[in-house]
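With one protein chain withheld, the remaining protein chains of the complex are depicted in position.
Here is chain A:
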Amino acid sequence: MSTVEELQKRVKELEAQLASVQGNAGPARQKIDVMSSEVVDSNPYSRLMALKRMGIVDNYEKIREMSVAVVGVGGVGSVTAEMLTRCGIGKLILFDYDKVELANMNRLFFQPHQAGLSKVDAAASTLQNINPDVTIDAYNYNITTVENFQKFCDTIRTGSLTGGPVNLVLSCVDNFEARMAINTACNELNQKWFESGVSENAVSGHIQFIAPGQTACFACAPPLVVASKIDEKTLKREGVCAASLPTTMGIVAGFLVQNTLKYLLEFGTVTHYLGYSALTDFFPIMALKPNPQCEDMYCRLRREEHNLRPVVEVATEVTEDSAPVHADNEWGISLVDENTPEDDDCSHLKLVDGVQVAYSVPVDNSTPESSTGGAVAASELSLEELMQQMKSM
């Protein structure tokens, strides 16, 4: 019934309407060149710059030179990105390949009208509106695939405001594969990063600082879990994959950004590992040393490089020991100072009470679950022939 011209006109009208509804009339405030500490209603940075006057931070405005990559813009990542945006971070680089769904609305940040948009685009537009001073790059792809991984590495390596490596990578992803991909990239690039996570039952979480060679990498041990004090038998897993709470995610994002700020602006102490158990309000912290036998070749390499450098900080004494004192200690609330006797569980990790590895992996390569099948014999056939054989079955 309509001609192409009519339809094109209609599209234009609708686009104009959409833009006005979304408030795309440009950012609500002008960009600000230099952070001012002047205390006036109109200065978005006055309360942050007050940190200097109070002697907490020496150089708050340095944050404008900092670039941070946030991988995963979900329940934790979006809040993390918003906090950094409001803090006036210089540049944010967002990675995610997911879309906003109504099922995400139990978390913070995203709004129902954004359903269907890519998370990175939706986030970038909201964040840009909150603070036009932040440079925001958004990448909508899965970093674990072969073709995207290289792009991811290149972006981390050259993504800063000055074209160099970013200052920090924040992992806010929700799966083991993506964490391992970030770990691989950061070990290779010698890039410092934070891992963060919330358990699938929504009642525990953690953050972990990973400086390749200096602290345990994500592959140094099986994933760490905070004891949730839930009897596994009472945990019903039928019918669902994962639960989530805005509270736990907000708390973890808060810890993540707090430690990010401490790292970037050099104040306070950056925690290597901080766990959180919601049911008991229990927050174990500990330092983690790299595993000399880590499966990741670059982790071992970075450790050797690190050991060759003169020790600057006292915080990292490497001691090897092997006393599995992990029995069944009632894990009381205890602050752990870094000089407490090590109680090793997973050979090199000095795990505090209340934190365990998710599973154990045998050190030797023997006794796999299915040892009777034998190994594949070297095949006479070429790969193409095997592919053909499989195809014709």
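Throughout what follows, contacts are C-beta pairs under 8 Å (C-beta built on N, C-alpha and C of every residue); 3 or more make two chains touch, one makes a residue touch a chain; residues count from 1.
To be clear about the criterion, contacts and distances are computed from a predicted model.
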{"item": "Chain excluded from display, named as in UniProt, from \"GPI transamidase component PIG-T\", \"Ubiquitin-fold modifier-conjugating enzyme 1\", \"Nuclear pore complex protein Nup85\" or \"Guanine nucleotide-binding protein subunit beta-5\"", "value": "\"Ubiquitin-fold modifier-conjugating enzyme 1\""}
{"item": "Residue in contact with the excluded chain [from A:Q8, A:T145 or A:Q293]", "value": "A:T145"}
{"item": "Residue, one of A:D58, A:E177, A:E266 or A:E305, that touches the chain absent here", "value": "A:E177"}
{"item": "Chain not shown, touching residues in chain A", "value": "98, 142, 144-146, 149, 175-177, 180-181, 184, 219, 222, 237, 239-242, 295, 358-362, 368-377, 379, 381, 383, 386-387, 389-391, 393"}
